[in-house]
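Missing here is one protein chain; the remaining ones are kept as they sit in the complex.
Right, subunit A next:
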Amino acid sequence: MIRSIEELVKSAEKRGCKISTVVRELEAKYTGSTEEELFKKMRSYFDVMKEAANRGVAAEIRSISGITGGEGRKMWNAAGSALAGSTVAKAAARAMAVSNVNASMGKIVAAPTAGSCGILPGSVLTVGEKLGKSDDEIVDSLFTAAAVGRIIALNATIAGAEGGCQAECGAASAMAAAAVVELAGGSPRQAAHAVAMALKAVMGLVCDPVAGLVEVPCIKRNAMGAAQAILAADMAMAGIESVIPADEVITAMKEVGRMMSDRLKETAMGGLAVTPTGKNLSEKI
C-alpha cells in the first residue's frame, strides 16, 4: 500500500500515467478484486454522489433539526452572477446540496466523512462538467482522491474528533484538489502541490458543530472546501509550488490536531457551538 504522497507521485511519474491508474492497479492487487470490479463499485458511489448533488440543487432540502436548509439551492440560483465565477459558485452549491441531503437523513457517500461529504462531489462534478469530461473520467479521478485520503488517514487522521475540522473538511479538500488537477490534465506532481495547498488553507480549523449536529458550520464549510480545492488546483497548475511538501503538511496537520484542545474537536464545547446563538440552538433541540 502506498503510504506517502511522494511515493504516489513517483510511482505515477515512473509509469508516465495518471495517479488513478497506479492506485487502481495496486488496489486490485492488494484486495484481490479486479480493476473492473473496483471501477464498478466506485461508479456506483459516484452515482450516489451525483444524485445527492442533483437533489440538493433542484429543491431546498431542510435538515431534520430544522436549523439549516436550502443553501445548495440558493447558491445554485445565484451561480450565474457570482463574483467568484460560476465554476466556484456551482461547486460550492453542489457541495452544500450534498451536505443538505446529509443533514436531512438522505443518502450520501462519506468522503472521507459524512460531515465533509459535499466537497469531493461538488468539486469533481463541477470541474468535470466545465471541462466536458465523461462520468468515467470523473470516476477515475475519485481513485486519486481516495488514495490521497488514505495517506492522510494513515499518517494523520480523517476524524474530526481526533484532528478537528482540518481532518474532515481539510482532508476532503485535499482529496478534491488532487482529483481536480488530474481531471484538468495536470501532472501528478501538481496534484501533490494542490493537496499541500488545500490542506494548509485549513490548518488548525476547529470542529465545532452547533448542538453537536453536522450542520452548522459544516454545510458552509463544505462550500469553502470545494472552492479551496479548485483554487489550490488552479494554483498548482499555474506552476505555484507548495514550499512545504504535502507529506510534511499532513504530518503538521496531525501535530496541530494533537495540540488542539478537546473542546475544539467535535465535542460542541468550543468555537461556534458555545456562542450565545449556538447555545440557544442547542437548548431548543
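We adopt the following convention: contacts are C-beta pairs under 8 Å (C-beta built on N, C-alpha and C of every residue); 3 or more make two chains touch, one makes a residue touch a chain; residues count from 1.
Going forward, contacts and distances are computed from a predicted model.
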item	value
Choices "NADH-quinone oxidoreductase subunit B", "Ferrous iron transport protein A", "XapX domain protein" or "L-serine deaminase" - which one is the UniProt name of the chain not shown	"L-serine deaminase"
Residue among A:Ile108, A:Leu125 or A:Leu264 touching the omitted chain	A:Ile108
Contact partner of the left-out chain, one of A:Val214, A:Met237, A:Ile250 or A:Leu264	A:Val214
Residue ranges of subunit A at the interface with the undisplayed chain	1, 23, 27, 31, 38, 41-42, 44-45, 48, 63-65, 101-115, 117, 120, 142-143, 145-147, 149-150, 153-154, 158-159, 161-162, 175, 209, 211-215, 267-268, 285
